[in-house]
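Dumping the structure here so I can ask a few things about it.
The excerpt is restricted to a subset of chains, each kept in its original location.
Order of writing sets the labels: A and B. Residues in every chain begin at 1.
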Amino acid sequence: MKRSTLIEHYRQVRAQSLALVAPLSAEDCCVQSMPDASPAKWHLGHTTWFFETFILETLEEGFKPFDTAFRVLFNSYYKRIGDQHPRAQRGALTRPDLDHVLAYRTDVDKRIAALLANEVSADLHRLVELGLQHEQQHQELLITDIKHLLSLNPLYPAYGAQPAVTNKHAGTSDAGWQDCVGGLVEIGHSGNGFFFDNEAPRHSVFLRPYQLAAGLVTNAQYAAFIEAGGYRQAAHWLAEGWDWQRAQGRAHPLYWREGQSGWQEFTLVGMNDLDLTQPVMHLSYFEADAYARWAQARLPTEAEWEHAVATHAEGLVQLTDQAWQWTASSYAPYPGFQAAADALGEYNSKFMVNQYVLRGGSAATPAGHTRMSYRNFFPAGACWQFSGIRLARDY
Amino acid sequence: MKRSTLIEHYRQVRAQSLALVAPLSAEDCCVQSMPDASPAKWHLGHTTWFFETFILETLEEGFKPFDTAFRVLFNSYYKRIGDQHPRAQRGALTRPDLDHVLAYRTDVDKRIAALLANEVSADLHRLVELGLQHEQQHQELLITDIKHLLSLNPLYPAYGAQPAVTNKHAGTSDAGWQDCVGGLVEIGHSGNGFFFDNEAPRHSVFLRPYQLAAGLVTNAQYAAFIEAGGYRQAAHWLAEGWDWQRAQGRAHPLYWREGQSGWQEFTLVGMNDLDLTQPVMHLSYFEADAYARWAQARLPTEAEWEHAVATHAEGLVQLTDQAWQWTASSYAPYPGFQAAADALGEYNSKFMVNQYVLRGGSAATPAGHTRMSYRNFFPAGACWQFSGIRLARDY
């Protein structure tokens, strides 16, 4: 990326975070709906902290922190940086107020701009890019977190305009299956573009012949699973998944509810009648796996997903614009993976246990942030993300 | 109370709630720090709901609710009124926003004013007075809840000016003891003024001779208890109290922390060095009882407290202006007590189990809200109230 492009990219990504909170009040931005979610204000602060801590602190001459308290307040989980404010207490931070956090953003933006005004070392370039990719990840989290918060409100308020959830390919999962012959293939990032450390190294994987569904499972298809007693028959479920849904009394996706004339779904524009042609989303891994079993199919491995997309993208739709797609792959290091030795090594690697990989992207993923080799990951019980199902089966 | 006095009283009490939130931002007013506490905004809404539900709904001609959703959102626990928004989720209500709740207040105030402009029935008079007493109770909760919220913030922000915690009588607990001969005495409300149902009926109680401490236990005295190993010696503690402090790793009062040069205390003006001459406060019943045992004294019963105040007020200080005083009395109905048959009967009586009575009043209690017969009550583990110790002993 040229320096001028980088500067423009920085400006755009940072502006996009502000655009995302534009429909929100300071109150909306402050509250934490559950320990897994963070307040919007915290996302705004933490992404700025990332630039301040990993770039300004080492590369800015005469560095002084904007506010010494922020080093702890906005540290998410980097133990090598020092202490963190407890995750579950992020919502208690009514101070600093939103305006002060916005001032923090402005200040750091100016100082980053000053750094970029001069010659940009390869290291600085890489760190700025990493910071922007990081901010884009938090943009998606900001959307899913605010959606969860609003869903707890019995008024079912709208966030604002629905992110561009278009529906070009509705129903295409019926359209069929893409055949893939498999064999000894390579997956993992290649080329010169940006990638996270967990996407490397590129390596060989042996795949048996398989089919990947052309599109995503729809709300109509998932409603049929419910109708057929899917949540009441243990045979479809992993043992832990069965216990998970029993313990919560879960009998449908997170944001569905039964209305007087059928299913309704809480969305970013409020409570709507369920659009049966849309891909089903906000599913846990357990639900995705149970559905697949009921449908006499299975979830793809991440290698199957990536190889199919690399070789047969033309036969696949709804790859990155609707819902992330749960894979059967536990989140683990690729063969030969080495985490960085410094604090940034904590970015991805320390989460590689008891989480499952999702591939693709969603209606909430920022434009330009998706990648064929991208590995998203969440625990099997997480369902507040835009997470759906693309089926696979043996061929 | 004359009608004009009632109108003026209404105006003052309602204005005082607004004065209390004046130092707070919308963010401060929205967040819930724990299930036991409520957001300031919720207090503002609930106290208004009380007037709307118990007065306007029955007495206003052509009554229409300000917002139908508020009937559920701002119902605290009146099951005979209908559903309630779950207590632990009050902090999720970023909508309605603070401005809308303030508009609710304005609207209800106008409609109450209209009702009071005409002749006021005894029933209306009684209900308005009850609503104002209720609002004053929430004014104190608002202060204790906001203090708890701010205490969770590592920046230790100030609420604003400390409520008038004067210290006229510091150290006076050393000043001695008030002798009381006891005998067959009467307690419970008498006279024509307002009282809550739980203060009646007035009834006879037999008391043995006792002494009541002239003043409250000070921070210095409580620090001596800690210094003497008070939190490490099971012999001072009720079995349940010992388990309570062990489970939480509690080794000092809620808002104390050990600084480099001695004890500090979080207050409404931030983190300060502990003022040793002040009454100790924010104690649980368990801590108050353990201290009393260590000090070779005991907590008074509520009858001892009330009778001493009724007969020897001149020998007692810090009765209502510093900290509520835990009594040894479990919160129970007075002999002959009858709860009202309607929803207002839920106001007090359904909490009469596993709670302990506190008497007096605190620096956070609104002016004019204290009464010799007033019965405050909290579970034995509660310590976010302004709760302290007045000792008693047999004579």
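In the analysis below, contacts are C-beta pairs under 8 Å (C-beta built on N, C-alpha and C of every residue); 3 or more make two chains touch, one makes a residue touch a chain.
Being a predicted model, the structure only gives us computed values, none of them experimental.
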In total, how many copies belong to the whole complex of which 2 are placed?
4
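Everything below uses one rule, namely that only the chains that are shown with their structure count from here on.
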Any idea how many Å lie between the Cα centroids of chain A and chain B?
45
Parts of chain A lying in touch with chain B, wherever the complex brings them together
25-31, 33, 69, 72-73, 85, 89, 91-98, 149-150, 152-155, 157
